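All protein chains but one are shown in place.
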Amino acid sequence: MTKASRLRELLSGDRIIRVAGAHNGMSAKLVEEVGFDVIWAGGLEISAAYGLPDTSIVTMTEFLAVAAQMDLVTNIPIIADCDTGYGDECNVAHLVRHYERQHIAGVCIEDKVFPKINSFMEGTQSLEPLAKFVSKLRAAKSAQRSRDFIVIARTEAFIAGLDWEVALTRAEAYAAAGADVILVHSKARSAKEIAQFMEHWHYPVPIAVVPTTYASATVQELHDYGVKIVIYANQGMRAAVKAMRAMFSDILQSGHASGREDQMASVQEIFALQGLGQPPL
Amino acid sequence: MTKASRLRELLSGDRIIRVAGAHNGMSAKLVEEVGFDVIWAGGLEISAAYGLPDTSIVTMTEFLAVAAQMDLVTNIPIIADCDTGYGDECNVAHLVRHYERQHIAGVCIEDKVFPKINSFMEGTQSLEPLAKFVSKLRAAKSAQRSRDFIVIARTEAFIAGLDWEVALTRAEAYAAAGADVILVHSKARSAKEIAQFMEHWHYPVPIAVVPTTYASATVQELHDYGVKIVIYANQGMRAAVKAMRAMFSDILQSGHASGREDQMASVQEIFALQGLGQPPL
Amino acid sequence: MTKASRLRELLSGDRIIRVAGAHNGMSAKLVEEVGFDVIWAGGLEISAAYGLPDTSIVTMTEFLAVAAQMDLVTNIPIIADCDTGYGDECNVAHLVRHYERQHIAGVCIEDKVFPKINSFMEGTQSLEPLAKFVSKLRAAKSAQRSRDFIVIARTEAFIAGLDWEVALTRAEAYAAAGADVILVHSKARSAKEIAQFMEHWHYPVPIAVVPTTYASATVQELHDYGVKIVIYANQGMRAAVKAMRAMFSDILQSGHASGREDQMASVQEIFALQGLGQPPL
Partner (left out) sequence: MTKASRLRELLSGDRIIRVAGAHNGMSAKLVEEVGFDVIWAGGLEISAAYGLPDTSIVTMTEFLAVAAQMDLVTNIPIIADCDTGYGDECNVAHLVRHYERQHIAGVCIEDKVFPKINSFMEGTQSLEPLAKFVSKLRAAKSAQRSRDFIVIARTEAFIAGLDWEVALTRAEAYAAAGADVILVHSKARSAKEIAQFMEHWHYPVPIAVVPTTYASATVQELHDYGVKIVIYANQGMRAAVKAMRAMFSDILQSGHASGREDQMASVQEIFALQGLGQPPL
């Protein structure tokens, strides 16, 4: 069973699908170990891991290398965030070929104009014309070779300051164009935009959400709205940054590294995560 | 001023040089931000970040890609851990050319046999014959093109269960062969092996240590022994793993991501680390 | 002396600079061996070497990897063709940082809209608005760290079917924005467009040309027009394709590989090109 088939199976199941973001093989292994269903190879985390802004300067090659590495070392499906598709229809078709070859279960492309900026940044968030994005989705669906590969269309309508009617129009057009899942992004402080959207969503295409700013919305609440996939896109890296910063600071100030064992995995735990002693990958 | 020159300057200064390990651009930026002098692009952290064992299966290309990325996004020198040199003299000369081209300030090669296993692992730790390793060091020094590039010879004598006399013989031979720094590795629970070694070390070549198992040894104590470089090689990643595991687990169990803001950097902090709003790199 | 300095030196010399295109380390070495001054890491050859169309689907990472490899194994400067700059000002600044770090002497960006198609292809060749491209050039010049790094602005005015006056307006604006060289591209069957342009060019900024379609124009003729750089961008690969196709076909049809020694370099010649027996790179 391929990972794309496994993702299809999850989509046709009853449960909400819980996804967490990672930025390298190690964090992907932790996502799997803890019990999430799927790993999100997200643009914010991966660009941040490279130490670069999330503004379309990290290339498809660089994003894909990380997603492929995650797949190599885990046993659950990877969904890869592919920004705006890195260009037009031709670029989108090309990325589908590449990601599918790397055993990625699904890709997500968003309806902003290339080069884009991160959805939580200040600044203009320009939407791509609907017809153009529909054309890109069609290119994506035509390019996949296996039946099971998933294409997720992400609408940034709310991010661009537009209302649920625009989001709905976009989402319906994307579903009609063949998108397997619609990701409705929102940076509201509550789940109200999502709730509004879900109230009007009657297509048989599952909806994904990313509760970063509306973090208090529970899986149960989102499930009750009818959401199928919930993605915790950046909490892992944010926890890692907090912890590393504190650890580095403590060591530098105290002049030694002892007495912090409770804030660190042991070297043996790192070895275990690396798969030492197991049959080779 | 190149970063190799900066590292030379630190070596000729009075202070002990404090180094911390990183495994990608982001963690390297944190090492710099907190105030360490140098970043260690270490084999354990980088192989672990890939999700792979530290057993010579990660290639030079893969290690170098991470070290180069760290250099791209930071302003302090990078020292790259190059395992055993990935082969013989020819491989060592080749790696020096590659790392120097990528603006790495210095490389560290160790006197174990390729393929090696991590120094803290159970299992045989075989030393390369002294003459062979000396020949590899000569190849390294001959291959560098700038005067300032640093070659660090790491002896695993203590790791292999041998005593300070062997370590000393090795270190003297490596210094005589042109090594700019000697790294004396130890996995004792105290700094006693290091203390013993330093007592007998009279060469004008600086000594580096990695206080992972003897974590309670302070910078001051190590400085008093005459150590010049102290490397906290893996605490950053170990803290990150602990934090990510807890965060993922909490989210999955509670069904939401709120109420943990004090355990996470904010999205704005991540943006700041990515260099958003700054002039492009 | 860096390769960028060497390229500056060539630009301030009396001679016309002769450049030939390559697509990997080996062909770059042949360009150097034969006596060209500079190697062109061109978009057509490199995308073709990957087996992919020259339509902005090959990423900056993939193009850069080849240019960097060429630099590693040769002693003459590399000029890298960077298409449209892979996006906007931010992407351009980013690429300059990357290419300069890889010891590339200069980069060339063209005033078409991303994603672009090859200049010799049928189809719409849309020019970027002048002000936008000027802004990208300024971003490029601001991003370079060494004084000597070269930014070449390529105008596709003639390729887009416009006349010499448009080309001139563009070229002057690019020179005023800081471009170190202007590449005037033409797919006319003779050098007449170039001649016309040169007649009106009075800026102290050198002009580069690519005589693919006007192949009968000699270096002397182009020099007489005032051209400073002549780039044979694709003849190497075109010769290689012709030769490989014939060789493969002959072997398959005859059922053996002998009797064609005069159409092949010997294995010993390949070894020599690889640098066998020389001190490591």
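The first chain written gets the first letter, and so on, giving A, B and C; residue counts start at 1 in each chain.
The criterion applied here is as follows: contacts are C-beta pairs under 8 Å (C-beta built on N, C-alpha and C of every residue); 3 or more make two chains touch, one makes a residue touch a chain.
The structure presented is a predicted model; accordingly, all values stated were derived computationally and were not measured.
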item	value
Contacting the left-out chain in the complete assembly, out of B:G87, B:G178 or B:G226	B:G87
Full-complex contact with the absent chain, from A:A4, A:V19, A:A93 or A:A240	A:A93
Residue touching the undisplayed chain, where the options are B:T55, B:Q69 or B:T212	B:T55
Positions on subunit B contacted by the hidden chain, ascending	52-53, 55-57, 59-62, 86-88, 90-91, 94, 114-115
Sites on subunit C contacted by the missing partner chain, in the whole complex	18, 20, 23-31, 33-36, 44, 47-55, 57, 69-70, 72-74, 118, 120-121, 211-212, 215-220, 232, 234-249, 251-252, 254-260, 263-267, 269-271, 273-276, 280-281
Missing-partner contacts on subunit A, residue numbers	72, 90, 93-94, 97-98, 101-103, 139, 142-143, 279-281
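The rule we apply is simple: only the chains that are shown with their structure count from here on.
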item	value
Classification of the subunit B:subunit C interface as same or different, half of numbers criterion	same
Mean-CA-position distance for subunit C and subunit B (Å)	39
Shared-contact residues (touching 2 or more other chains) in subunit A	52-53, 55, 57
